[in-house]
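What follows is an incomplete set of chains from the complex, kept in their original frame.
Labels for the chains are A and B, by order of writing; each one numbers its residues from 1.
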Amino acid sequence: MRRRHIWSDDIVKKIDAIIRTELLPIVKEQLKNTGINGMTVYSVSGWSRGKDEVLQWKGHLIVHDFIAKSKLEIIVSDEQVNAVIDTIGKYARTGEHGDGIIFVLPVERAINIKTMDDRDRAFE
Amino acid sequence: MPLDASDTTWIIVATGLVMMMTPALGFFEAGLLRSKNSLSVIMQTFSGLAILSALWFILGFTMVYGQTLSGIIGGSDWLFFNGVPHEEALSYAPTIPGITFASYMMMLAVITPLLMTGAIAERTKWSAFLVLMIAWSIFIYYPLAHWVWGKGGWLAQIGVFDFAGGIVIHTSAGMSSLAAAIVLKRRKNFGTALLLPHNIPLAVIGASLLWLGWFGFNAGSGFITGALASNVLLVTHIGSAMGAIVWMLLSWKRSGRASLTAVINGALVGLVAVTPSAAYITAQNAFFLAIIAGLISYFAMILFKEKLKIDDALDVGAVHGVTGITGSLAVGFIASNAINHSVPNGLLMGGGPALLQAQAIGVGVAIILGFGGTLIISKIINKIMGLRVKEAEEDICLDITQHAEKAYLE
């Protein structure tokens, strides 16, 4: 039986997480087990204070300060927020510089295009 | 015999064609790997072209073709190409200048070890790769090539025939690939969906240039132009075509959709299959040989990858190794004295089992030397300097950790 996902206008959140690209596969797999019903991945490049990727050109090491990262975007109901954050924290974390950030945004409405329904049962 | 200008022209051109196969191999492999490790394999093949050319120039040629020391290895007559004749031929190729022969054979000596790059991909340290290539050339390829192709080599003595390298090149490099892959262990994520090819057009560019280059590889290996080279070219082309068709149909049957990566791998299988016999068989026999080799290699690929779970990343063991064995043994069945007077008839051509026996010995030796020797070399390198990058480096990728370069930037 398919899990039921309750979405209603007031309790939907968007979780964005910028993570290491090399950990994306494992994070994606694990997130599927948290009961979310979908996610979207972006290829981005990120900068943060601290150690950068180094590329060479003409024998010079060039600080390639913007490093390829992956961003996950997940729309979840309020009660799923912590499970998702925990999962990301567990599998996207190396403890080294560059692990990335998670942020949570409020969502006013979320609509499933297939059904054009923005209330419960939207994703079944 | 005086030098022949037409033969020389053809071998010069063929040398160029075979030279190009090494970078082409890099494109083929890079396209089939993940983007993040694609530069590293191009680096390996392209640098390998430079380094192994120099090694052949300095050491290799004389070890393979120098005056034999009891059939085991060539003497130091031609160290650093000293004394290789410009205006006269060697007995190996009696109608072209000695340096033309030596240059042509250089290209074969370059690409052979580099075939392994497909097996050890995505996890091998750059420095360890360099040592592996050099050690493998000196301890495996040069001796084996001397045994089969050198005047007085002991395998040549017992009647082993290997036209363009089914034993010396494909069996040895293919079996070595399995050994190296075993020592290296599997890539992280092996067996999951995460290791798909990143740029199939690039892989097909490589495959196309390999196909073309193989015309030089096979049709050049007779060192003469004319009817022999013409027949070899046709045999080679038909082999490639039928290999491609068989793998295309097998992929279609297996997955429901005909696969382009299967087609290009199948073409290579066909090319490898006819390599040891190309000058000894008819195109009609090449047609059937490539079909059989196509079937065998496809199931060998499944066996290694799915049953034995050896992470030979691009199936060098199946595509080159198993097919090299198939093709080399096939010489013992279908070699035809009518096509080429220097070869005895194979079993199916009424020649009795002698040739087949010799071929079996040659193949066996190449398997043992290739697999066993590489196992030992890899383990020693692993002990001394480490063969594999650190886990974190593998996660990030070889391109940045080993070369500080990325294949693509926006």
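We take it that contacts are C-beta pairs under 8 Å (C-beta built on N, C-alpha and C of every residue); 3 or more make two chains touch, one makes a residue touch a chain.
Model, not experiment: these values are computed from the prediction.
Visitor: Beyond the single copies shown, what is the real count of each chain in the complex as a whole?
Guide: Across the full complex in this file, the copy numbers are A x3, B x3.
Note that in this section only the chains that are shown with their structure count from here on.
Visitor: Can you work out the whole-Å distance between the CA centroids of subunit A and subunit B?
Guide: Averaging C-alpha atoms per chain gives centres 45 Å apart.
Visitor: Using the touch rule from the top, collect the residues of subunit A that touch subunit B in their complex.
Guide: Where subunit A meets subunit B, its residues are 20, 22-23, 25, 53-56, 61.
Visitor: Under the stated contact criterion, what part of subunit B meets subunit A in this complex?
Guide: Per the stated touch rule, the residues are 189, 192, 194, 395-397, 400, 403-406.
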